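Quick one: the structure is below, questions incoming.
A single protein chain has been removed from this complex, and every other one stays in its place.
Letters are used for the chains, namely A, B, C and D, taken in the order the chains are written, and counting of residues starts over at 1 for each.
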Amino acid sequence: MRLINRRPNAGAGRILALLPFIVVLGAYLVGSAARLAENPNDKLLPSLSSLGAALQRMAFSTDPRTGDILMLVDTEASLYRLAAALAIAVAIGLVLGIAIGLLPYFRAGLGAFVAVVSMVPPLALLPILFITMGLGEASKIALIVIGVAPCLVRDVALRVGDLPPQQMIKAQTLGASTWQIVLRVVLPQTLPRLIDSLRLQIGPAWLFLIAAEAIASESGLGYRIFLVRRYLAMDVILTYVIWITLLAFLMDRGLALLQRRAFPWFAAARATG
Amino acid sequence: MRLINRRPNAGAGRILALLPFIVVLGAYLVGSAARLAENPNDKLLPSLSSLGAALQRMAFSTDPRTGDILMLVDTEASLYRLAAALAIAVAIGLVLGIAIGLLPYFRAGLGAFVAVVSMVPPLALLPILFITMGLGEASKIALIVIGVAPCLVRDVALRVGDLPPQQMIKAQTLGASTWQIVLRVVLPQTLPRLIDSLRLQIGPAWLFLIAAEAIASESGLGYRIFLVRRYLAMDVILTYVIWITLLAFLMDRGLALLQRRAFPWFAAARATG
Amino acid sequence: MSVISVKDVWKEYDDRVVLEAISLEIEPRAFVALVGPSGCGKTTFLRMLLSEERPDRGTIAIDGAPLPDEPDSGRGVVFQRYSVFPHLTVLGNVVLGLELKAAPLLGRLFGGARRAAETEAREVLAAVGLGGAEAKYPSQLSGGMQQRLALAQALIAKPKVLLLDEPFGALDPGIRAEIHLLMQRLWHERPLTVVMVTHDMSEAFTLATRVIAFERRRNEPSDGGRYGATITRDIEVWPRRIAGQPRPSRTSSLPGRDDPAPLTGANRDDPAIEGATP
Amino acid sequence: MSVISVKDVWKEYDDRVVLEAISLEIEPRAFVALVGPSGCGKTTFLRMLLSEERPDRGTIAIDGAPLPDEPDSGRGVVFQRYSVFPHLTVLGNVVLGLELKAAPLLGRLFGGARRAAETEAREVLAAVGLGGAEAKYPSQLSGGMQQRLALAQALIAKPKVLLLDEPFGALDPGIRAEIHLLMQRLWHERPLTVVMVTHDMSEAFTLATRVIAFERRRNEPSDGGRYGATITRDIEVWPRRIAGQPRPSRTSSLPGRDDPAPLTGANRDDPAIEGATP
Partner (left out) sequence: APKKDFKLAWSIYVGWMPWQWAAEQRIVKKWADKYGISIDVVQVNDYVESINQYTAGGFDAVTLTNMDGLSIPAAGGIDTTALLVGDFSNGNDAVILKDKTALADIKGQKVNLVEFSVSHYLLARALASIGLTERDLSVVSTSDADMVAAWATPEVTAVVTWNPLVAEIIATPGANKVFDSSQIPGEIIDLTAVNTETLKDNPAFGKALAGAWYETMAIMSSDTPEGKAAREAMGKASGTDLAGYEAQLKATRMFFKPDEAAAFAKSPEIGATMDHVRSFLFDHGLLGNGADSADVVGIELADGKVLGDTGNVKFRFTDAYMADAAAGKL
């Protein structure tokens, strides 16, 4: 039978899905063991037990210097920044995206501008950001917003533009004003699509968060990673990387779930195009 | 008339498109003049003439130390890295994306893995990367690949999965093997879609490039920005930022053009779904 | 006094004439079917009646006044697809028309006003045979039910003119027969002037009081698009149909003509809503 | 000897019986039309004939041998949509079948072999009336031309069995009449056994030698999906049609039945290819 027609059964599928994770873990363990055999103090690929110890230290015991659970503090700080930034970016994405996607005047005025702005490398603008917004939370949140919002705006505009024109006509024949069309026709149909775009932006958002925290911060997951890099504490770095990956993955799944729950009509509407 | 039905004519459209650029430029000039009036040595918002001087210095005169035109050398180095990385990422995206999107066994085995891997924050992995791959070009290219390839794989897999199953059946009734289906049915239809995905990844690719060059490099646009950032030489930074934006924008347009030229059938096929 | 009067209307796209010298008077409560080959400009004509497009030459007037600049609630419309809002329930789709009229700011009604609107909407839904499906989303409806919903939605705004662009073109023949009956009933019961584009001649003659054919008379490639389509036939359907005076015998016998109706089960319009009483 | 023999085939999806006890013998060169209400399992049955699905019970054999595990070049297929490859030209779409057979590694022919294949493909294209459109992409063709192309593409692989799933369901009536003629000609000229799913009774009786109706006889909601559809009618079309013996009078008179053929211009199938001679 052609490979294209061969399907693993449920059990084999589950094993296959685990396989690459096991391979990566195995490769890590072998590499780690080899390096540790050469230099027991090696910090690059810590053993599983050192990773466990790092987790224990960071997540389950208080830091003697500050009396806090560091991983908790870091996670709170990072998630706060991320949530604030994504909320702002979503608001910008919705307002500008709907305006550009729906209103010809806005499309003419802002379409090209947003396309260009989305190409500006935000990291290079950090100094300006610091000086205008200060070193505090504002500039970190702003970096994420600047990095994420243009993509959201473009995406939302595209998806608003993809709504069947028949719907806009229909709404007008029901007497809707532009504002009512936005409110009752476009916005509710844009929200579930926005979640799709947002899911794609979670990766970049974490990236900007880490970059911002690496530059000036007192807490946060990115801060800690770049701080402990100073003494090559890979045990902490790897623990944090896994934790960030898990958080990002959960956010992704959470948004997917939210989409399904909050917009039950959407899956079917998307399938039928 | 409703705002939704009002369309600017061609001339007004062009003026509107320029407007935001003019506004940003104006705001910059006002801000710059204000800061310079207060402190003539202010470096944050250099005047247009200092920007011009920086451009002249970086792009049109040779560096006395090395005899090179710095901006040229930096651009070459960065573009080389970018091109190499994107080529590798595209190859990975195509091979894995098609395998995952088309072959049930690969989807079962790698789908979840790629979803998780695409959530790993590459910046946090930088230390590991540098240590395993050294500080040469390899690690910089690898960072971009790691940052970009998982998204490409996911995207390609999704788009391969979206191909009408009727096409695969049809190909089989024409006697095609899996390999022939890949070669003659899936690959050619995936390429133009890959260009779409690639365009979305240009921004992140630049980001990773700049981040990698900031840490270990002897030339490159990101290297220069980080080098002069210590002195807050915003004249050079802004010149470089504008240049990078322009390059990214041109790459985006170039890919769009390539898509239209190389795949004339695609625009129509996409429109009809 | 004629409700719609079209005078010497021309329409070009990119220097290609699509419609040429269309003149037409449509009486009040007429049911006009517009037929013609694909691409001859039927939809374009309907879009002009809707104010979505503007004629390049000529005028269109309704009740003597020139057409408004843009679509309004005086003219309802049902398209072949995308006529209903996928994010609203069946009831929500119909209530929407009332909400938009009554709540300019929020486009939403609450409390008693909403309940009153819902009652009105339920009546219209019952009239199109969608009683019981109020809580479903359009994607849960069959194609025929979606078009019923689109009709209900258009009707609740009480338009004087109803424009239909191949409204039943995507439906199975059996379902089409059922909805034809509905369409006729609605036309008889409500003060509507209807203009319907269709590909299907039997549909045109089943429903309309008047069948108008658009056709491009000169179609040599050498013309280079200098000639558009125009009205080539204008047939009064005989025996004459008069709005408000249904003749059950003729209308109910017609659908059989091209439908495999004897073969279809009771619920075939509606596999998704088993148990509901349409 | 019968070409296709279906014996007591059952098919369930998610514990819901879709097809129940289907038994059927299809003679060589028969043209079987499969009709029935929406959702009754016609497509499912065709998918089983194609080896895309496997029966839960019962067997299907072709020429006495059990069906292969997966689709192969012995059974050609045309779907309602997506039957042709949008990235290949008309010629490329047809040549593809020859290339796949002749070049297992690259799936591509070059030089003389390619020219020979192109000549063969051009002949088939001419036979379906697509001569002159070889360099176009499918998106530049009208719906009718796309389905002609799909037929040509299927025919070049010289299948013994041709499976059609509402192949002409999306076409305008006039275009459908033309392609019906083509379909009949092809069936007469080539050694094909045809199974066609259709919604349109007149189409079924226009083309087929035998019309088979699927229907779910018990359809109370309380059944909970325990009963599937089965064959409720099996009608030999009269006067008998025999492959290779076309009777021009009857076939050409039929399309008029539900088509506005008198109204349609010459080129109506094909606004995109003005200037080409179909």
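Heads up, the rule we're going with is that a contact is a pair of C-beta atoms (placed from the backbone, for glycine too) under 8 Å apart; a residue touches a chain by one contact, two chains touch by 3 or more.
The structure displayed is predicted, hence computed values, not measured ones.
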* To do: With touch as defined up top, name the shown chains that contact the chain not shown.
  => A, B
* Asked: Hey, which of A:7, A:57 or A:199 is the one touching the hidden chain?
  -> A:57
* Can you work out which residue in A:51, A:214 or A:241 touches the chain that's missing from view? => A:214
* Structure fact -> Note that subunit B touches the absent chain at residues 39, 41, 44, 63-65, 127, 130-131, 134-135, 213-218, 223, 226-233
* **Absent chain, residues of subunit A that touch it** => 39-44, 53-54, 57, 65, 126-127, 130-131, 134-136, 214-218, 223, 226-227, 229-232
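Definition applied: only the chains that are shown with their structure count from here on.
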* Asked: Which contact partners do subunit B and subunit D have in common?
  -> A, C
* To do: Could you see whether A-D or A-C has the larger number of C-beta contact pairs?
  => A-C
* **Geometric centre distance via CA averages, subunit C-subunit B, whole Å** => 48
* Counting in whole Å, what is the centre-to-centre distance of subunit C and subunit D, each centre being its mean C-alpha position? -> 33
* **Interface hub residues of subunit B, defined as touching at least two other chains** => 2, 172, 177
* Structure fact -> Residue numbers in subunit D touching two or more further chains are 70
* Between the chains shown, work out who touches whom and classify the graph as line, ring, star, complete or other. => complete
* **For the subunit A and subunit B complex, residues of the former touching the latter** => 2-4, 6-8, 12-13, 16-17, 19-21, 44, 102-105, 108-113, 115-116, 118-125, 127-128, 131, 147, 151, 168, 172, 177-178, 181, 200, 202-204, 206-207, 210-211, 214, 222, 225, 229, 232, 234, 237, 240-241, 244-245, 248-249, 252, 273
* To do: Using the touch definition up top, name the residues of subunit C that touch subunit B in the complex.
  => 69-70
* To do: Using the touch rule from the top, collect the residues of subunit A that touch subunit D in their complex.
  => 1-2, 5
